[in-house]
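Just one protein chain is left out here, and the rest sit where they should.
Here is chain A:
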Amino acid sequence: MAAFTGTSSVMFLSSSSQQIKAPIRISSLKAVSLSTQRAKFPSLRMRSVPRFKVSCAAKPETVEKVCEIVRKQLALPAESTLSGDSKFSALGADSLDTVEIVMGLEEAFGISVEEESAQSIATVQDAADLIEKILETK
């Protein structure tokens, strides 16, 4: 079952098109059928840029554990609602926070993350997916 992770709204229709009335929510917890979306938005083109990674959705427990670590690093209250879509920068993380979050994740999951990956993680989902990917190949 293919699932897409990535940014939550589609912005690569050509610029002359109007606002998308029904934005495609790309959430890794839902299966998105490519053919259905193509039917709705015929001009949808997948650029070669990997805005979307086709990957299996990370387990909810992993996502939750990531959220916990993010909350801690960014000093967010325990009740604050985070989800896979949550962008670190929107949660108040600067670049130093992002790498510290990754270091926290390494400690919590017992893994090692490469530098390029560490600096490119933008959302909770990115982190969870990367963690599971690393754990799989361990």
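What we mean here is this: a residue touches a chain if its C-beta (ideal position, glycine included) is under 8 Å from a C-beta of that chain, and two chains touch if they have at least 3 such contacts; residues count from 1.
Criterion: contacts and distances are computed from a predicted model.
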- Of the options "tRNA-splicing endonuclease subunit", "holo-[acyl-carrier-protein] synthase", "Chloroplast stem-loop binding protein of 41 kDa a, chloroplastic" or "cysteine desulfurase", which is the UniProt protein name for the chain that has been left out of view? "holo-[acyl-carrier-protein] synthase"
- Where does chain A touch the missing chain, residue by residue? 9, 11-12, 15, 19, 23, 47, 49, 73, 76-77, 80-83, 85-86, 89-92, 94-96, 99-100, 103-104, 115-116, 119-120
